[in-house]
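Every protein chain of the complex appears in place save one, which is left out.
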Amino acid sequence: MLIKLLIAGDGGQGIQTMADVISQAAFMKDFFVSYIPNYGLEQRGGSSLAFIQISDRDVVYPKFSNPDILVVMSDDSRKRVSGYEHKSVKVIDIKDYLGILEKNSIESTSYNIFFLGVLAKVLGNNQIKLDEEIFVALEKKLGKKPNWEENKRIWDISTELKNEKTHSN
Amino acid sequence: MVENLAKFCPGCGHPIVLMMLHRVLKQNNLEAQTVLGLDIGCSLLAWNYLPVNTFQTHHGRVVPTMVGFKRARKNSLSVAYVGDGGAYAIGWQSLFHAALRDEPIMVIVVNNTVYGMTGGQTAPTTLSGQITPTSPCGFEGVSLHGPEILRQVANKNAYIARTAVNDPKQMLDFIGEAIAAQQAGHFSLVEFLSFCPTNWRTAGMGTLKKLEEMRLVYPVGEIT
Partner (left out) sequence: MKKLMTGYEVVIQAALDADVESMFGYPITPTCEILSGWAASGKKYLQTEDEIAAGFGVCGAVLAGEKSFTVSSGPGHILLQDSFSMAEAMRLPAVLVIGQRGGPSSGTVIYSQQEVMLACFGGNGEGLRLVYSPASLSELYLLTRRAFNEAWKYRYPAVVLTDGYMLKTRQGVDLGKMEKMENIPSTSLLPDNKVVHWPNIYTAEEELNAVLEDNKKDYEKISSEIESCEKFGTDNAKVLLIAHGIVGAVARMAVEELQKKGVKVGLFRPITLRPFPKKELDKVCGWKGIKKAIVIESSFGQLARVVRDQLAPEIDVSFGYLQKPGLGIEVEEVVDFVKKLKI
């Protein structure tokens, strides 16, 4: 079993925080995990990408060109990862959630928390149930920050969504 | 004026320096004969920025490259564009000797007290007590005054000065003088006190405040 997850957003949206939390959660549940951020000359202000793999055995290579799940959190990063949209990839795209985000008054600075929740559900559909562990890791990281109650609210909303919207190619 | 979308961080001082340089070049019809050499650091991001011939070199090696270029093409305006690390650390030896030999190149040093591109490590111009990834307890070294030291060995007709990115008039002035010095056959260097909010982890007023701190350590003006 090997799930390849690529998260893409603008620098500053907290993509690497999401990746860190997911890695810790998967690790907590005794999965083999691998995580590498994109890095290079354009790292500041450009797109921020995180390559995460969750497996039942050692992961040998940290990058991949054909993710199973692709999370797109901004217009610029959507362009950046268009080459990663292969045949059976499940795409979680922010443009499909704008309504829900607005309806629930979710600020853009907390989009990453929301999509962590959506991801938890999608991973659950792929036999990787990490809801609890992701929440624990999230609390460990952000629990002492001032807007923790708000982040909790957003987590509850996203994990209670009845139909998470993903589209496949 | 700008040909391509900039890749500099929001709030960076480089675009200001480059814009000032371009203004003077354009005003004096010098775009065609100017050749801009870049170091490897944040300066490398200017490779496709101005409508002048531009090339990247190696970290710390833009000065010797432009020395070579100028010697081969005397009627060029040879500009070496470099950060404080490329100029005063790894490139110091070459810079020092270029000044010593009065090589007729123009050196622009963009000083933001850190190694920007690699994440903000200490540089020769880091301020006393400054916290960086490689000075977690505060910088304990000496803050290098490059232009002042070079003045000791430079030709009396070489032009050496320091300005800051929040003084447009002075920047334009000094750039003009530096170009004139090369045209008269001499070395010139202008250091620009600049900012790096990304690595300083400052915003708005915080960034400007730090620039003012720098001015107290590195006085602006012509160095005679």
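Order as written gives the chain letters A and B; numbering starts at 1 within each chain.
The rule is short, and it goes like this: a contact is a pair of C-beta atoms (placed from the backbone, for glycine too) under 8 Å apart; a residue touches a chain by one contact, two chains touch by 3 or more.
Quick caveat: nothing in here was measured; it's all calculated off a predicted structure.
A.B. asks: Please provide the labels of all shown chains that the missing chain touches.
C.D. replies: Looking at the entire complex, the absent chain's contacts are A, B.
A.B. asks: One chain is left out of this view; which of B:H59, B:H145 or B:K210 touches it in the full complex?
C.D. replies: B:H59
A.B. asks: Hey, which of A:Q13, A:S34 or A:T166 is the one touching the hidden chain?
C.D. replies: A:S34
A.B. asks: Out of B:T134, B:N155, B:Q183 or B:T202, point to the residue that touches the absent chain in the complete complex.
C.D. replies: With B:T134, B:N155, B:Q183 or B:T202 as choices, the missing chain is touched by B:T134.
A.B. asks: Which parts of chain B are in contact with the chain that was left out?
C.D. replies: 40, 44, 56, 58-60, 89-90, 92, 115, 117-119, 121-122, 124, 133-136
A.B. asks: In the full complex, which residues of chain A touch the absent chain?
C.D. replies: Per the touch rule, chain A residues meeting the hidden chain are 23-24, 27, 32-37, 39-41, 58-65.
Keep in mind that, in the parts below, only the chains that are shown with their structure count from here on.
A.B. asks: Taking each chain's centre as the mean position of its Cα atoms, how many Å separate chain A from chain B?
C.D. replies: Using C-alpha averages as centres, the distance is 41 Å.
A.B. asks: Considering the complex alone, what residue numbers of chain B touch chain A?
C.D. replies: These residues of chain B touch chain A: 7, 9-10, 44-45, 117, 198.
A.B. asks: Which of the residues in chain A end up touching chain B in this complex?
C.D. replies: 41-42, 44-46
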